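Removed from the display is one protein chain of the complex; every other protein chain stays in position.
Moving on to subunit A:
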Amino acid sequence: MSVVTVQLGQCGNQVGQELFDVMCSDARDVHRKTYSAVSCERFFRQTTQGALEARAVLIDMEPKVINHSMSKAAKSGRWRYGETSHFSQKQGSGNNWANGYCVLGPRHRDAVEELVRREVEHCDMLAGFIPIMSVAGGTGSGVGTFITQCLRDVYPSSFVLNHLTWPYGTGEVIVQNYNSVLTLAHLYQLSDAILVHENDIVHKICSQLLKIKQISFSDINRVIAHQLGGVLQPTLTPASCGAYSRHPIGELMSALACHPEYKLLSVCTIPQMASSSIAFSTFSWPALLKHLRQMLISNSKMEGGIDWQVCPPPASAGRSRSLSAGSFNTSLANLLILRGKDVYSAETGGFEDPAIYTSWLPPDEALSLWKSPVPFNKYEKSATLVSNSQALLRPLDDMVRKAWNMFASRAYIHQYVKFGISEEDFLDSFTSLEQVISSYSELQ
């Protein structure tokens, strides 16, 4: 079953290129033929000459990034993008969501749909779509939202899993909060689930765990690619009966996206360390899983500086949750993916504790467990946790708060109105997101 990735905007194209790189090296370097075959089939297609071409459509409103990504891929020698799988224009979206969604998306709809259709035709069976984009800019966010809508219209029975990169809190783009609010509000209706990476968190992983001195966007993108690869590469699931699962996205949805009001997914991976240190470290499943569980409930995305004081409140106490009180992170559902040596003996009971979940799903339904005996990306043992929990509540609330403050003074609104959205549209988006925030806050 194949996945078609749609890379949108500068961020989407840069992250996408790193992702395919990680998956290709993982598939190629590993000496397990079935694993390699499934992975290659899922994300690549073989040309008549035997070269691997990514099942991807690259979209941007200006050509520089796509050219760069395509040549970087070709230089790797192991895989490349299809010659004609890209679409670009000459001039970007100007960091304006309305420009992307109302003007550029519709204008180029036919060309993009054609590219997607061609890619889908190469697939024997379509597992789903993964649009990759950022929320801060104009193309990824605006055009990306429009294209997600098109995917929904043209392929109503396929799964759509959006991968979003949230920008640094202290600004890469001044109107990033507007663009983010508009994107998230629309995607919530269109997408099956939204998988989020935050630049701030990934930056900390690079500096504190990977010990990189001068962090560049390539470093950040490589971490995101590693985490995403940990989610998307082949695994054995309970439903797949001893073979590698053929419905990765569908099973992810049924594991995690159990309610239309709860679609935000976060990822964390353990271990993450500088590649030079991996050879000198030993890993044990109990230690890894213990750390990962504490990372989940204290809402820490990396295994440094974990707050070990946080623990689930006792079952008897009345649980009133507000944003400010308590740092305990309640989960709705979790997907735990274990890869590497001795996976079958790993003890995952800690994740089945009813105290870490909300009360309306029994823990054995709230936790899904996928395994793969194949070590991933040089780590002898690694675990990835995809979580539908309150982890993104605080960053989402911050984003809405800043956007609302800006909206209250009507700053920059004239830039958006001139491309075709109104203050009403803004208000609708704010309302939708306040709803999401409220739903997540009240998880108990």
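The rule is simple: contacts are C-beta pairs under 8 Å (C-beta built on N, C-alpha and C of every residue); 3 or more make two chains touch, one makes a residue touch a chain; residues count from 1.
Simple rule for what comes next: contacts and distances are computed from a predicted model.
Hidden chain, UniProt protein name from the list "Odorant receptor", "GATOR2 complex protein WDR24", "Tubulin/FtsZ GTPase domain-containing protein" or "Histidine-containing phosphotransfer protein": "Tubulin/FtsZ GTPase domain-containing protein". For the chain left out of this panel, the touching residue among A:L8, A:V160, A:V175 or A:V343 is A:V175. Think of the hidden chain as still there; on subunit A it touches residues 10, 14, 62-65, 68, 89-96, 138, 168-175, 203, 206-207, 212-218, 220, 400-402, 404-412, 414-415, 427, 430-431, 434-435, 438, 442.
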